[in-house]
Structures are given as C-alpha cells and as structure tokens.
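The complex appears here minus one protein chain, its other protein chains still in place.
Letters A and B mark the chains as written, and numbering starts fresh at 1 in each.
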Amino acid sequence: MTDIKTTSGTDAVPAGPSGGAPATGAAAPPGSPPGTPSAAAAAPLPVRRRGEWLVFVLRNKKVIGGGGVVLAFLLFGLLSPLFLEHGPRDRFIPQERRAEAPSTDFWLGTTRFGEDVFTQLAYGVRSTFLVAVLAALIAAIIGMTVGFLAGYRGGFVDELLMMVTNVVLVLPVFIILVVVSSYANEIPAFDFNRLTQAVVIGLFSWPWVARAVRAQTLSLRSRDFVDLARLTGVGTLSIVRKEIAPNMGSYLVMVFVLLFAGAILFAAALDFLGLGPSGGMSLGLMLNFSREWSALHLGHWWWFIPPGVAITAITGAAYITNVGLDEVFNPKLREM
Amino acid sequence: MRRYLGRKVLIYALTLFVAVTINWMLLRFMPGDPARAMVSRQRPSNPEAYQRLVDYYTERFGLDLPIWQQYLNYWKSLLSWPPDLGVSTWAFPRPVSDVILTALPYTLSLLVPAILLSWYIGNKLGALAARRKALDNTVLPVSYVLTATPYMWLAMLLIWFFAVQMEWLPTSRSYSANLIPRFSFQFISDLAAHWLLPFLSLFLVALGGWAIGMRNLVIYELESDYANYLGALGAPDSLIRRYAFRNALLPQVTGLALQLGVILGGNVLTESVFSYEGLGLRILDAITARDWFLLQGLFLFIVIMVLVCNFVIDLIYILIDPRTRTGLQGASV
Partner (left out) sequence: MSLRVENLRVYYRTLRGNVQALDGVTFRLEDGEIMGVAGESGCGKTTLSKSLIRLDGRMQYIEGSVELDGARLPVDKQEEMNNFRYTEVSIIPQYAMSAMMPIRRIGRMISELLQSRGYDYQTILPELRRRIELVGLPENVLDRYPIELSGGMKQRMVLVISTLLNPSLLIADEVTSALDVSTQKAVAEALVEFRDREFVKSMIVVTHDISLVYQIADTIMVMYAGKLAEKASTEVIVESPLHPYTQLLISSLPEVGVRYADKQLGGIPGSPPQLLNPPKGCRFRDRCPLAFDKCVEEPPFVEVAPGHSVACWKVN
C-alpha cells in the first residue's frame, strides 16, 4: 500500500480557500488562491437524495451570485453575436466616429480602426468561454484519470503516475505555455486555433487535479462499499465509475470550476502576448490591440477597461461560486 | 527525512532532464533552418555571399552534425563550466548567457520583493481577517478581486492611472532612455521610479491569493483539536492564535513553491506591459525575433531557477515541520 505522504503539505489533501475547508494549501491550482479546493478534506457527501442537493446549491447566496454572473456573461457571449450586424474586426465605422468614447450608438465606444468595441467584447467573451471550458474539460479528464488510477491501483502504477505528475507540476506552467505557443505558431501544420490552444492549456493544467483526486480516491478506496464491489469481481474502471466517482461528484464540480477560472487567465494572458491564434477575437486580444495601439496613452479607456473587467468578473465570480459550492458540499458539523 | 529529500531530488533531476530534452527537441524540429533565418535578417547582397554565410552559420551552430550528436553536444555544452548556451541571434554577437545575466537583476528586483512581501503581508492580513469579522468583510472581497485580476490588466490600469493620468511615474522601461547606468543618485532614483509600478502590479495580485489562503487556514486551525484543548484548559486567545498561525504557515510555505510558476507568468506579463528589461521581456523579444537559441537558454535558465527555489523551499519546510524529520513511527513503550 502506498504511503500517504502526509509530510509535505503539498502531498496531503488540500486545504482551503477559495473555499473554506482547510486542507493543506497544496493541491490548489496555481493561479487560484492557495488552498482552494478545500475540498480537501471533502468527506464524501452524506447520504441524501440527489434532488435535495440541488435545492441547497440553489439556495446558497454565493453560488447564486457568482454562478449568476458567470451565466450572464456566458449568455452575453453566446446570444449577443446573433443580434450584432458586424463582426468584431469589421472596420465599418466611418472616420469621424472612430476612436470615440461610448455613446448611445456604440455602447462601448469605437476603436481607431473603426471597429465596435461592444461587438468585440461580445465575440471576445464567447471565444474566451469556449477556450476555457474546453481546456478545463481536457485538464479535468486527464487529471481525474491519472488521479483515480494512481489512487485506486496504488503500488507501482501510483509511483509512476505521481512521478510524472510531480515533474509536470514543478515546471512553470505559464513559461511552458509561452514557449509551446510560440512554437505552435511557427508550425503551419499545427493549425493553431482556439481548439488547439485549449488543448495546449489543458495539457499542462492537470497536475494539481491529479494530486487532489488521488488523495480523495485513497480515502474512499478503503471504504466498505468499495471492498464489497471488489469482492464481487467488478473491474477497476467499473468501480471507479460507479462507486468512487459519484461520491466525489461534488468535489469534481469544484475542481472543474477552478480549472475554468485558471484557463481563462491563461488564455487571456497568452492572447495578450500575441501567442494565441491570430484570427477571431478574444478578451486577451482586445487587451493586446488596445495596448499596441496606445489606448493607454491616448486615453481610449473604453478599449482596455471592458475586457479586463470581463476577465476579472468572470474569474472572480467563478471563485465565489466555488466558495459557495464548498459551503454546500462540506457542511461543517454546525449544520445538520 | 532522507527519503523525503531523496524523492524530491529525483523529481527535480528528472524534471531537469525532461526540460533540457524538450528544450533541445523544440529547437531541432522547428521548420526552416535557423541558419537561413539568421542570414535573411542580414540581407546579403548576392547569392554567393548568402550561401557562404549560411554555411558559416550552419557550421558555427553545429547544424550539420547528425541529430544524436547535436543532442549530446547540447548536454556537453550545458555541463561545461561556464555553461555554453550559444550565441544569441537577436543580440548577435552577444552570447546567450550574457543576455540572460544582464536581464537577470531586473527580474530579480521585481520578483524577490514581490514574492516575499506579498507572502508575508498576505499571511498577516489573512490571519487578522480570520479573527476579526469586520476586517474580514473588507479583506475577503478585495482579495478575491485582486487575485481574479489578470496581471497584465492591473499593470495597464496602474500605468493608465499613475503614469498617464497623474504623470507621477514613468510609463515604461527599466530606466530612462537618456541615462547611462551608474551608481549615482540620479540613476538610482530613476531606477526606483521605474521599478515601483511593475513591482506593485505583481505584488497586489499575489497579495490577494495569500491573504485568502491564510485566512481560511487560520480559521481551520482555530477549530482544530489542539486549539479546543487549549481553550478547555483556559489558555488565552493570544496563545491559541499564535499556535494556529504557526500551523497554518506550513501549507503556505509549500504553497510558495507551487505559486512560483504563477508569479513567473505574472512577471512575463508585467515586464511586457512595462517594457521592463528583465528575463520576461527577453523571452518575448526572442520569440518575436525568432531567436530560438536565446529562447532555449532563457527557458532552461528559468526552469533551473524554479527547481533551485523548490529545493530551497523543501529544505526550509523540513526545518519548520518536525514531522518530516521524525517520520511517522511512534516510539514504543
């Protein structure tokens, strides 16, 4: 049986914030408040009918507030392009109204090239959401697979997987993303677009997930119902799928939310540096363009403030949602 | 303890090996010919000169040798002393190591104070917020906003407000273009003025994260068994708080190692926005100029820096957590 490394905080079950439950600061996704997935200590949910949880979730103020903001932006990004005549890069605005502050015609003003900032924001939000959700999914799948396998199988598989995880964990993620993105941009065969950008981000964001999922799996593995399943000869994958994962469902949701928030920041940062796919629009690109075309110095605040606000709002709302989810799923003994 | 350290060293060695290999591989399998790319920048006038230059650079950079030999040569050059990272094409003919070492102090001047101060102050703030509800109600939301703010955006906001609107501070670069670096008061104060905003932008974002983390950890520790026991024995809150703080610091120390990568990313973004002449800016310059040698060298250097920091933090952790030293075996009797 593999030793549960409790020495280093990082190895133990995570603590903390972003949530509340404490756990060791480790296992928090880099970029998020340390000690986030409090979950750590996430004990499996007390037995309750599934419907009941939804009620609790929907009653929690933070989930409503944070989730509401994220949802609002999502809808904004998905739906408003349907009502917009022009594309984000259409330079359709006549000369005399370019580089103009917000007005009734152009709610977020115009760029010096005659593009509508509001349109840019709408498309930017949509694109950013797309990349973030995809990247989060990929990282979640990889991390959970590695974590489950390592935690459940133990032994050599565990050691090997953890070695790989630790190596990827130590590497500075953003620097790697920068380097890889720059190379990816160079190779035409690579076809660098939003999808591939999401894949690249997802490929390097999973280590903390693997660690955390492994820790949870280890604690669940020794429970009776798993032993029963094993005794009846059920296969590993089945057990993971039917016995272990459902008990971690809440935790996995929180993990996904955090991955999502992290991916938004990564994607925006890469696009800002000009290392993202060059077509289309994204929030990071808006910041890139605004800086490149001296919006700061010329006082064109409407070009760089909205995208930044959008990123901060979505990311912050995701964190708050996570705190709320944590409160619901890990009721400390004070509630019943 | 030996096992714990040994494990860590193994991981770091492995990581280094992987990083070096990937580093080298990425360069080798780039499309196009670095030699040609270099030469095109120099625009030789006739085809013969072009070809001779290409041959020269090919030989100079060892690009005509078989692949495996190039790989081994790479290792050889790294392991020699001083390590040979090649010559930069962007800053030709300066060697890569020279470019790195010139930029290093600027990055360190941003990173070291930003990391240390944000960690220290963030922890104190978080601990205070954990026990005073009124403070908590301000610290927590502000911290969440800070930590959700993208580094580059905060940098832009700071420039916009302090440099463009207020004109209190310069907008970019590490020092004024019309000054020559030397140890004079004028230069030092100019340096400091250029340093302040980039430092602030790194510091503030990181601060939020630490504050939230510590606050939650302290709240957890205050509900722990030893805290309850001490309370039952009538110990004053100050003692309990002190113990809670000490215990909560442990995961924050390991958290430091984990957040290194994040703040490094923030550093690249900040240096980009401020055109601050540090390693981050150099990375971007290398990418723009397609100077893969410089990029390679920078990447390696940064990875090594990160590994060393991780190792140092591991050592520190061993010092502060006695459980790593004594292992989990209980005494008999």
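In the analysis below, contacts are C-beta pairs under 8 Å (C-beta built on N, C-alpha and C of every residue); 3 or more make two chains touch, one makes a residue touch a chain.
Just so it is clear, the model here is predicted, and its values are computed rather than measured.
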Among B:V9, B:M25, B:L116 or B:L239, residue touching the chain not depicted: B:L239
Contact with the hidden chain (one of B:L26, B:I115, B:I159 or B:L250): B:L250
Interface with the unshown chain - residue positions in chain B: 224-226, 228-236, 238-239, 243, 246-247, 250, 320-323, 326, 328, 330-333
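Throughout what follows, only the chains that are shown with their structure count from here on.
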CA centroid of chain A to CA centroid of chain B, Å: 22
Chain B contact footprint on chain A (complex, rising order): 5-10, 15-26, 28, 30-36, 38, 163, 166-167, 169-175, 177-180, 182-183, 186-188, 208, 261, 265, 268-269, 272-273, 275, 287, 291, 296-297, 299, 301, 304, 307-308, 311-313, 315-316, 319-320, 332
Chain A-facing residues of chain B, complex: 4, 10-12, 14-15, 18-19, 26, 30-32, 143-145, 147-153, 156-157, 159-160, 164, 171, 208-210, 212-213, 215-217, 219-221, 223, 250-255, 257-262, 264-265, 268-269, 272-273, 283-284, 287, 290, 295, 299, 302-303, 306-307, 310, 314, 317, 321, 323-324, 328
